[in-house]
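The other protein chains are all here in position, but one chain of the complex has been omitted.
Coming up: chain A.
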Amino acid sequence: MVDIKRIKEGEYEVIAIKGEVDASSSIELDSAISDAINDGTKKLLVDCTSLEYISSAGLGVFMSYIEEFKKNNVNLVIFGLNDKVANVFGILGLDQLLKIEGTKMEAKALLG
């Protein structure tokens, strides 16, 4: 269903999500993000170029880390959302709380 990879790119850590994130596969996403935080990553990029679908449970994973990111001074940028997935983020209002960019370049630029 879903394939999640963590790639270290210099000071950035990229979490690439491929496929569909639903209630069962959201657990994998959750552990990937939590591992990245535990490794001390401060600049986190989420590559959603190949993300085809995300359910409310998947959105709940991003949502649940908002407070923690703030507390630990972690910056997370999501990029490469397709229209459909971007719409899901938009309807829920998560686009107002998370940093979302179009490309990896833009995302890196935002993080500095």
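Throughout what follows, contacts are C-beta pairs under 8 Å (C-beta built on N, C-alpha and C of every residue); 3 or more make two chains touch, one makes a residue touch a chain; residues count from 1.
The rule is short, and it goes like this: contacts and distances are computed from a predicted model.
For the chain of the complex excluded from view, the name given in UniProt is "Serine phosphatase RsbU, regulator of sigma subunit" [choices: "Bicarbonate transport system permease protein CmpB", "Serine phosphatase RsbU, regulator of sigma subunit", "Fe-S cluster assembly ATPase SufC" or "NAD(P)/FAD-dependent oxidoreductase"]. One of A:7, A:66 or A:105 touches the chain omitted from the figure, and that residue is A:66. Residues of chain A that touch the chain left out of view are 23, 26, 30, 55-57, 59-61, 63-64, 66-67, 84, 91-94, 96-97.
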